[in-house]
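One chain of protein is taken out of this complex; the other chains stay put.
On to chain A.
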């Protein structure tokens, strides 16, 4: 069949989206629907001294006004972080309590204090404004670098100096020795700017309680409905798992922000039980800016040593990561095991030591956002490499080449064991596609027009296919990170695949079907992918960390193995052949060396009528599998960015962006390239446009699209995406994952290009025209003074 693995199959799911018949959570409306509006703290830090709901309760349409005391009174548990990190002095992390509705204290602007349930959205919102909350305002702490300073406001009592944990990875003594022995040391101070994920669909929840069955149904914008059900049930005690169905229907993008279980889902479920009404909440964009978990927000000092030949001797890193006011679900893992473990990048580094302190501040919780820890690592390594090359007067590509890891498997000093790769190959391919050889001429031509041209590299490696359960368990994860699948051949021979992976833009309904089509040589139309409903799919860990390909597809593949075995046995029995001679071809099941064959409908019918099956065989044709990865997968690649800058205005134009990526086996290159485009788009956003900014008082200053600059079509170029695939030996299909690479590799390439053009390293993200212009001016003043 032509639509198997590697084919650019047009997406099966597109029709419902292009015709407006997609069904997102906010499109769900139940009989007698009630609506929730949250009363949120206007202060970053305050004691709550009283809540007066009497006026609100009397307003038209109001069903109930509920608060945190009632919530905790009903036994609803605190929101938790699911990954326990231990500090280097062996003490556990200091996790502060987070109630879905704040009881005594609010800790960030937007912290929910109460909820109004009313007959209409408008009535709910009007009444929410009429709830009188008295606050005793407290000083706020906002800034990452100074959050631990003496005298800073304290966010949680059990986290003295706002320190959540002080963690390290690597051999400090060996690293210090490597730096001391180096003939050149490059030092850098960098901030990784705080971002707001901004999937275009705002979060939403519709919760319905059935009193007769004591059963709940929750429609929600989730990347992982089963994890949501598990956490809502086991930790928050909203309902036992068998009495809670979670459905994540069409979801309009996630990028990490829809992994977590937020206060609003918990409250809607609980309120539906309290009011005996179906309760719906949909975030406004303003609420999304305040309450969707943010990403990044690191402050780092790093030093890298080189020997006389330009070989790295050691890399030492000190990072402070801001986790906001509360610890969100995966927040602790992001600046530790998803960050420090990738600090070797593509380079042979004899020693690495990384110290990470995480802090509480009176800001929105921070958690995984596209790339999660890996963009922070890549940005740091690649800015250091570029700076080092400039300081040592070396070609930045050659410095990288000199240090590339060439042999695999390769054990880094920071846990990861890279299974395969072709790092020089990615660089070669990117250099050719970017026409690096012609850059000098282009630069000269730009200079003749008064423009500055720059070229910047980055190489990246990420750990995807998250993750081998035992390994992550030993590092503190509260869950296993396998995936499950069920492959169901129907009596008419069509196939349904039930997967625990969730698709919210990734195109699984097409690419997953391609894998099964390829496996059985069936048309892709005969295969339906089912996901996103805990009543249909038995279990699943969901979609994040580019895991759906390497882990989710592997589970499907494993279930297909079992189906194939049974199909062959049935065919062999019916055709009087040996199962070893049976194979799938052209939509049929055939016997080698004969003209005997059966259609899939005949096999399906035989399996379900069970009139004539091999002795002892169970009827039916449906197999399930759980797949636990043996290792991470390691997508890697090289990005090259070329910019042109107007020194008069500081405006940067990306004139060419080239990515050469290794995602292992490509199931559908059309979809893979789309993922890369989107990732680079977000990377450009981080590098040049986006930044969450708080005032010193903890007020969010970038709370709408008027103040937070989203990348628009005219901010971005077209992208040149090349593939240099080395199949992963760690999973049956050889796939590596492609969802995050663009967002990981692109920011340093862009910043390296800009700093190359303007001739100074003193530039932080986002490189807005004003920041770039100021860097140019400061550099001129510095040079004039010298």
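We take it that a contact is a pair of C-beta atoms (placed from the backbone, for glycine too) under 8 Å apart; a residue touches a chain by one contact, two chains touch by 3 or more; residues count from 1.
The definition used in the following text is that contacts and distances are computed from a predicted model.
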Listed names "Carbon-monoxide dehydrogenase small subunit", "Inner-membrane translocator", "PqqA binding protein" or "Amino acid ABC transporter permease", matching UniProt entry of the absent chain | "Carbon-monoxide dehydrogenase small subunit"
Have a look at A:17, A:135, A:608 or A:626 and name the one touching the chain we're not showing.
-> A:17
Out of A:27, A:602 or A:764, which is the one that touches the chain we can't see?
-> A:27
Among listed residues A:604, A:679 or A:745, the absent chain is touched only by A:679
Kindly state which of the options A:41, A:67, A:144 or A:198 is in contact with the chain not pictured.
-> A:198
Residue positions on chain A contacting the omitted chain are 10-11, 13-24, 26-27, 29, 198-202, 250-253, 255, 284-286, 504-507, 670-671, 673-675, 677-682, 684, 704-706, 710-714, 716, 718-719, 742
